[in-house]
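Missing here is one protein chain; the remaining ones are kept as they sit in the complex.
The block that comes next holds subunit A.
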Amino acid sequence: MYDELEFSHCSHSKDPIIGCALEGVANVIAGIKDVSIIIHSPQGCASTVATAFDKHEIDFTRRKVGCTRLFETDIIMGASEKLAGMIREADRTFNSKAMFIVGTCSADIIGEDIDGLCREMQPEIKARLIPVMAGGFRGDSFAGIDMGLEALLPLIPKQEIKLVNKVNLILPQSNLNPTWQADLLWVKEVLREMGVDVLSVLPHNMALEELEEAGLASANILLSHDAGYKFVRKLEERHQIPFILGDVPLPVGLSNTARWLRAVGRYFGAEEKAEEIITRGEKLVVDTLRKRALMIIPRYRNCRVALSADATLGIGMVRMLFEELEMIPELVLLHSGTQEARELLVNELNELGLTPGVAFSVDGYQLKQAISEAKTDVVIGSAWEKYMAEEAGIKTSFDLLSPTNRDVYMDRAYFGYEGMLNMLEVFGNDWERSYRSKAINWEQFA
């Protein structure tokens, strides 16, 4: 079990490190091709939508966003006509197959009837209109992801038959993992090797029509511990598609990757292939580290680590850090707090015999407090935690993770075997930078 950290002065104020529900909803929509978004909101919310597109790394030619730019009179008098005009103009200009009409805080609170308007206007609009209410007060971006996925549910038709060895990957990108695209490629590749085809990736680079096939899948795999659980449960309930691998951490580090691959192998009858991938992958890691890392890994032995991460990567990293790299996870600070993630983390910590300080759904203040008070040797997080570590007098921090990965640009996986090597490369480089000789205070040796 863990020691859940308690923070004073945190019941009314939050220094948020993730966005609001609008960003989450926009993240889901941004993963769908050939659609446009009209946000019924003041103009600032367009920046939040842009952030969602940025995180998705959407080709700028595919960004079709209109905003009704609500002002005071609209708030007082209502702005349905303005929205109707915007829908017509966007339909003419964007020429997209579907148009999501998203209400944000203002439209949501003043009670704009977006559903009704969409129904009324649909006959005259070429694009299929899909209304979504996404007031930021409805939750954080993880909650928004769940809301966005929920809006896709009615678009998935029931299918009588299920296709053997075909899966849906549920990949809610706003889990903020900076390397999610490469991780997705890795997952697809190993599944392919095990004879498993991916029917659809929800929601990434998919056409709306692909949802029609999603109901044919024989299993759903959720590649997140931060969001998407409600969606996969509903798919299970309504479409009888089992949610698999929910009880193992995602494939981060050697042991977890092997566990994950074996679980896939067991479900799809591809145990031998899984063992082959594991053997090959572990050999790759060992051979590579033998050449490059004998000077890296011993540096970290028994160093006390503060890990600040989303649950998706964070939970998997705990075992890698402790068992494989011989570090001591002293603090585990997760950016979300789903019940599923909590249970998974407890299982991991119990198995490992660890009792670190743990906090869920942390904010900036809590991160800083925890890092400052724990006096760890190393901080693993983003550039943001790096600044905090500097202020706390911690010399070494690894800039590996989101939300603000600004100093390191990576487009390589963290999942799987090469993923572990990629993480170690960041560790090695950051360590070298931390101890550049020019930073040494020579007077201390006088």
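By our rule, contacts are C-beta pairs under 8 Å (C-beta built on N, C-alpha and C of every residue); 3 or more make two chains touch, one makes a residue touch a chain; residues count from 1.
The definition used in the following text is that contacts and distances are computed from a predicted model.
The protein name that UniProt records for the chain not on display, among "Methylcobamide--CoM methyltransferase", "DNA-binding response regulator", "Nitrogenase associated protein E" or "Acyl CoA--acetate/3-ketoacid CoA transferase subunit alpha", is "Nitrogenase associated protein E". One of A:32, A:70 or A:362 touches the chain omitted from the figure, and that residue is A:70. Only one of A:29, A:46 or A:293 touches the chain withheld from this view, namely A:46. If you put the missing chain back, the residues of subunit A touching it would be 8-23, 38, 41-48, 50-51, 54, 57, 60-61, 63-72, 74-75, 86, 89-90, 93-95, 104-106, 109-110, 135-141, 364-365, 368, 383-384, 387-388, 391, 403-404, 406-407, 433.
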